[in-house]
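The structure follows.
For this depiction, one protein chain was excluded, whereas all remaining protein chains were kept in their positions.
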Amino acid sequence: MNSFGRNFRVSIFGESHGIELGVVIDGVPAGLPLSEADLMVDIERRKSGARGTTPRKESDMPHIVSGLFNEHTTGAPLAILFRNENTISNDYRNLVTHPRPSHSDWVAGQKFHGWNDYRGGGHFSGRLTLGLVAAGAVARKVLAGVEITSRILEIGGCTDPAGFADVVEAALRAHDSVGGIIECRADGVSVGWGEPFFDSVESYISHAIFSVPAVRGIEFGTGFQAARMRGSSHNDPIVDATGRTATNHAGGVVGGISNGNPVVFRVAIKPTASIAAPQQTFNTEHGAVEELRIRGRHDACIALRAPVVIEAATAIALADLKLTASTR
Amino acid sequence: MNSFGRNFRVSIFGESHGIELGVVIDGVPAGLPLSEADLMVDIERRKSGARGTTPRKESDMPHIVSGLFNEHTTGAPLAILFRNENTISNDYRNLVTHPRPSHSDWVAGQKFHGWNDYRGGGHFSGRLTLGLVAAGAVARKVLAGVEITSRILEIGGCTDPAGFADVVEAALRAHDSVGGIIECRADGVSVGWGEPFFDSVESYISHAIFSVPAVRGIEFGTGFQAARMRGSSHNDPIVDATGRTATNHAGGVVGGISNGNPVVFRVAIKPTASIAAPQQTFNTEHGAVEELRIRGRHDACIALRAPVVIEAATAIALADLKLTASTR
Amino acid sequence: MNSFGRNFRVSIFGESHGIELGVVIDGVPAGLPLSEADLMVDIERRKSGARGTTPRKESDMPHIVSGLFNEHTTGAPLAILFRNENTISNDYRNLVTHPRPSHSDWVAGQKFHGWNDYRGGGHFSGRLTLGLVAAGAVARKVLAGVEITSRILEIGGCTDPAGFADVVEAALRAHDSVGGIIECRADGVSVGWGEPFFDSVESYISHAIFSVPAVRGIEFGTGFQAARMRGSSHNDPIVDATGRTATNHAGGVVGGISNGNPVVFRVAIKPTASIAAPQQTFNTEHGAVEELRIRGRHDACIALRAPVVIEAATAIALADLKLTASTR
Partner (left out) sequence: MNSFGRNFRVSIFGESHGIELGVVIDGVPAGLPLSEADLMVDIERRKSGARGTTPRKESDMPHIVSGLFNEHTTGAPLAILFRNENTISNDYRNLVTHPRPSHSDWVAGQKFHGWNDYRGGGHFSGRLTLGLVAAGAVARKVLAGVEITSRILEIGGCTDPAGFADVVEAALRAHDSVGGIIECRADGVSVGWGEPFFDSVESYISHAIFSVPAVRGIEFGTGFQAARMRGSSHNDPIVDATGRTATNHAGGVVGGISNGNPVVFRVAIKPTASIAAPQQTFNTEHGAVEELRIRGRHDACIALRAPVVIEAATAIALADLKLTASTR
């Protein structure tokens, strides 16, 4: 449900407009140096600020309230809390009867029989990724020697980073939103992570990545393009005893197991569902389709803030696979 | 590891050239009508036979040895066994020192410290999907009212089904292989399946799908194309009280939860790694790169046989999400 | 590790002298009325106060920071936090090198390579049961119609409740401690909870109960006495169509499955390990056995405070079994 992992186990809780949100991380090896400042590096990267990101400003100060002693992890669960400060809840009242298109409003109400906290998307809000980023920062500590990085390949179909700002600006002027594509890679992954059949590296990473709101697709190595290649050009010949391959079309994973080459994958992020332009939706009170105007503070391009979240989800999946591999 | 699911739990075992392979399925509700003949429908679809599929022929007769009584499920675990009959193991001896490119040979040897059963890929063989297909057929019974279908969209880059055979034939003549793209859809999924955050419908389905050998990517709804759309055109307006949307760019999943529209996704299958043409690989005995010629019986286009396997993985994921949703 | 349950999932975190401790509860059905006041009923029962319980006083105010909206559960995870206020940590410094007999000090240091928070037993402290009690109160809401109660059968070998206070007083005067036996029962459990083989009702309850510090044994129904009875007198004849039995030697569980009669079991609580009288222990710095005098504030008879904790662990186990049974 809201937890993930076998030996490195992450449990997320909180809502967009609740009192506190956070994460509990179980299975963290003892003796890792850790501080709240360490977490802030990734948390800062997640913050809004660029043109096209939400004007909601939060301090996002993490509070590590357990599992830390003498500035090192103790082996007991880490609980990391964040206070919600800048909430304007009356923005959201009318959305109960006017579910926003392509948002969780309607399904959440159905699944939880009307009891869900609908304010700002409640538990479905992208704000929950704050806990994910904190857990990812801890996972990076577990993954000493592995470097996880990412970059934006496309924004709104534009592949030139110099043009990203213009694409977002144009969308904003049109009261609209845009999506993007992010590439993530993990260098330094050892050979042999991933479990046969169900817990392949791709299964595990994709499970974590699709928990990030707005993700619509994932492809490893050559991905969808692989379907258009022949085996003779797609195959990666092994060139030395460490398993290095001449090419890396596999994206570092063969048979579900890491092969020592960089793990590389791409993620598609949809355009933000909340747009300022008027839309049609079904008014559940009136029983008719009506116009909806979304107020509130939103990101016109959530893909701009997604890279660190994608890295965090990846780190969480890899940290667990690493610990599990150590039992073999 | 080799099991998947919370309340509908599938455990896979076996090897390409072992004695028996199969699957244990736990959490199956009691009282579902089931017979070995029911399983054969999907098992037949998985069989080879078309030009471009392996000449290895197996009866693939399923034996349900527990969990069935009076032709109905009992609520106890179903164990379904298959005997390996048509194995020619001396095909594989030289592959220990000559790992096939883009195959699990080398990583399996590393992960399991040389103890893995390397014959025919051992536990990593596509033959294991036989158990998956059997479990999928059981999952379909759990999913009464849901219809899961799939179709091949592309083979080797060709999008015209009339041309698929030619594409495969050309690859065969070139001692090569081709991949493909499969679209899968589930009609009749109720509103409210999927769990918040980590166990979204996409997380769960992708976890299962990436356990299928040769899968390189997955995208839901508009998928990667969503990253190039604006929110105003991507959003799916709700048009009635059942949650039906005018468009289904979301592929039936919003906020990780099914919204009652068809669940639709596409899967990229890479070209078969085993090709007849000579390749380079690292000879682990000689410590040098050498030419490799793969013998044995292989599929030139595994994508031709993949649709029923993709459907099975989908059914397994959805059956579990359905049972879990019933606890809410 | 620090979490328990399949569909009703409880994750505990915190330390005796940390900043905050608490619990995250996932899988809680939406729409249950809940308030912090509801939790206080059981929390008050857990508090010290009686002669023979620790003089450490804490407000133990629960803060429900997520998963609650309009005074009802939302279906999202409940996070319940408690602040540690009354901590005197310099009490514990010398215990690093002088591990207290029958305490977790030494094993915790070994398991966590010296990085554990040793203050007041850290994560191993009985204080963690505060989170358990809060989760138990939520579980009781899930278990509408089930009443879980308990009573102290013995304290220090005395079976007369009127004499319990004297037994504890005598131990206190001797700078010593005493244990006790608690009987717990759950009335109103439906027929059919518990899963075959590994997740029997007894397996599940005992798993939860042995997570409570100081528990040394558990027996269901006639328990150890059953081993001395003959089948003819031990068997419980069914007397009506509801499954009611003439006797309840089984303690409400047959074949691992609840049979509709009251679930009854007894739990042995050892005497508190921390006693004021001088003891011998191994000084890990000096490498020699030395005398140890334990300071700090402790319960001379933790069994006095255990009933509500035992009930909570029981409620957690039963709530999960109930939700899992609903998938069958």
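Each chain carries a letter (A, B and C) given by its place in the written order, and its residues are counted from 1.
Everything below uses one rule, namely that a contact is a pair of C-beta atoms (placed from the backbone, for glycine too) under 8 Å apart; a residue touches a chain by one contact, two chains touch by 3 or more.
These figures come from a predicted structure and were not determined experimentally.
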**Chain not shown: contacting residue from C:L95, C:C184, C:A273 or C:L323** = C:A273
**Prompt:** Taking the entire complex into account, which one of A:M1, A:A30, A:I238 or A:A268 touches the absent chain?
**Reply:** A:A30
**Asked** Out of C:G31, C:G114, C:G223 or C:P262, which is the one that touches the chain we can't see?
**Response** C:G223
**Request:** Would you mind spotting which of C:I12, C:A76 or C:A139 touches the chain that isn't drawn?
**Result:** C:I12
**Fill in**
Even though one chain is not shown, chain C touches it at residues 1-4, 10, 12, 99, 101-104, 106-108, 110-112, 121, 123-124, 128, 154, 156-157, 171, 174, 176-181, 191-192, 195-200, 202-204, 206-208, 210-211, 213, 215-232, 234-241, 243, 245-246, 249-251, 254-259, 268-275, 277, 279-282, 284, 287, 289, 303, 324-325, 328
**Fill in**
Contacts from chain B to the absent chain lie at residues 1-3, 9, 11-15, 18-22, 24, 26-27, 30-31, 63, 65-67, 69-70, 72-79, 81, 111-117, 119, 122-123
**Complete:** Residue positions on chain A contacting the omitted chain are 6-7, 27, 29-30, 75-76, 196, 323-324, 326-328
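Operating definition for what follows: only the chains that are shown with their structure count from here on.
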**Request:** Specify the chain with the shortest distance from its C-alpha centroid to the centroid of every protein C-alpha atom present.
**Result:** A
**Message:** Interface check for copies chain A and chain C. Shared numbers divided by all numbers used: above half gives same, below half gives different; which is it?
**Reply:** same
**Request:** List the centre-to-centre spacing of chain A and chain B in whole Å, with centres computed as mean CA coordinates.
**Result:** 25
**Prompt:** Cα centroid separation between chain B and chain C, in whole Å?
**Reply:** 44
**Item:** Contacts with two or more other chains, residues of chain C listed in rising order
**Value:** 27, 30, 75-76
